[in-house]
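Encoded as C-alpha cells, the structure appears first; notes follow it.
Left out: one protein chain. Kept in place: all the others.
And now, chain A:
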Amino acid sequence: MANTTTPTMARSFLQVAATEEVAPPLRAVQIEGLVVLKIIKHCKELSPSLVTGQLLGLDVGSVLEVTNCFPFPIREEDEEIEAEGANYQLEMMRCLREVNVDNNTVGWYQSMLFGCFQTVELIETFMNYQENIKRCVCIIYDPSRANQGVLALKALKLSDSFMDLYRSNNFTGEKLREKNLSWVDIFEEIPIKVSNSALISAFMTELEDDTPVTQCDYDRLQLSTSPYLERNVEFLIECMDDLSIEQQKFQYYYRNLSRQQAQQQAWLQKRSQKEVGSGSYYVQIVISFCYGCFDRHLTLFSF
C-alpha cells in the first residue's frame, strides 16, 4: 500500500482502486482464420442439427480477439449428462492451456438455419454468460448459406439497455418507451475482422491454386435460389402467425384491464359519495389490493 509521496505525483493505491475503469465499448471482433475454419467444419459436419461450441480468446481494449475454439458434443436431454458436459469443458480447457492456447472464454458460437437465431434460449444463454464474463459475444454461422458462396458469419451482443431491463424484469410500456427500445434494439451486431498469423499467410499464399475461378464463384453463380427463398418465406409466415396470436392475447388483456379499472373507478366513486368512515375505508383498501394483484398478474402475462 504505497502512500502518496507528493500530492501531484502517483496516486495512492486506494485512489486508483476507487476510480472505476470504464471499459471502452466493443467495436470489433477479431477472429483468427483458424477459428473460422473450425466453426465452419463443425457446423457443416453435423448439419442439419444445430451445434454449439466455446470461443476462447482475449479481451483487448475495444477489440475482442478470438484466437481458438472447441466444439461441444451434442447433449442429450438428460440430467446426469450435465455433469459430463461440464467435465468435458474443463478437460478441454486444461489440455489447451498446456499447449499455450489462450484459456479465456470470450463467448460461444452456434449454428442456425436460414437466419432464425433470435430465440429466447439465446437471450437466456447471454444472460448466463454475462454473469461471469464482462464481455462476451456470440458468433452465429449459417451453413446453408455456404452453398450459395456466402460466408454467413455474424457476431452478436445483447444491447446494454435490453440487459438492464431484463435483469430488473421491468418490461412495462413506460420503461420501453423511456429507453426507446424496440425489437431491433435487442441484439447488436458487431463487425468482424479476420486476422491470420504471418506464418499461415505465407503458407496460404504458396498453396493457393492458380485457377482463375474458385469453388466460391461456382457456388455464387448458381441459379437455383428458389429453395432458399421458399424456406425463408415459410419461416416468415410462421412468425407472422405467432405474432398475430400474441397481438390478440395482448388486445384481450388490455380490454380486460381497462374494464377492471373502469369498474374500480366507478366503485371508488360510489364509496366516496357515501360518508367516509368506519369499515368502508378498510373495505376500500382490501378491494384495491385485490385489483392490484390482478394487475401485476396480467402484466407478467403480456410479456
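The rule we apply is simple: a residue touches a chain if its C-beta (ideal position, glycine included) is under 8 Å from a C-beta of that chain, and two chains touch if they have at least 3 such contacts; residues count from 1.
Keep this in mind: contacts and distances are computed from a predicted model.
When the listed names "DNA-directed RNA polymerase subunit", "Eukaryotic translation initiation factor 3 subunit F", "60S ribosomal protein L6" or "Integrator complex subunit 13" are checked against UniProt, the chain not shown comes out as "Eukaryotic translation initiation factor 3 subunit F".
If you put the hidden chain back, the residue from A:58, A:95 or A:245 that touches it is A:95.
Which of A:37, A:58 or A:127 touches the hidden chain is settled by the complete complex: it is A:37. By the touch rule set out above, chain A reaches the unshown chain at residues 32-34, 36-38, 40-42, 45-46, 68, 71-73, 88, 91-92, 95, 98-101, 146, 149-151, 153, 172-174, 176-177, 182-183, 191-209, 212-217, 219-221, 226, 229, 233, 236, 240, 243, 247, 250-251, 254, 257-258, 261.
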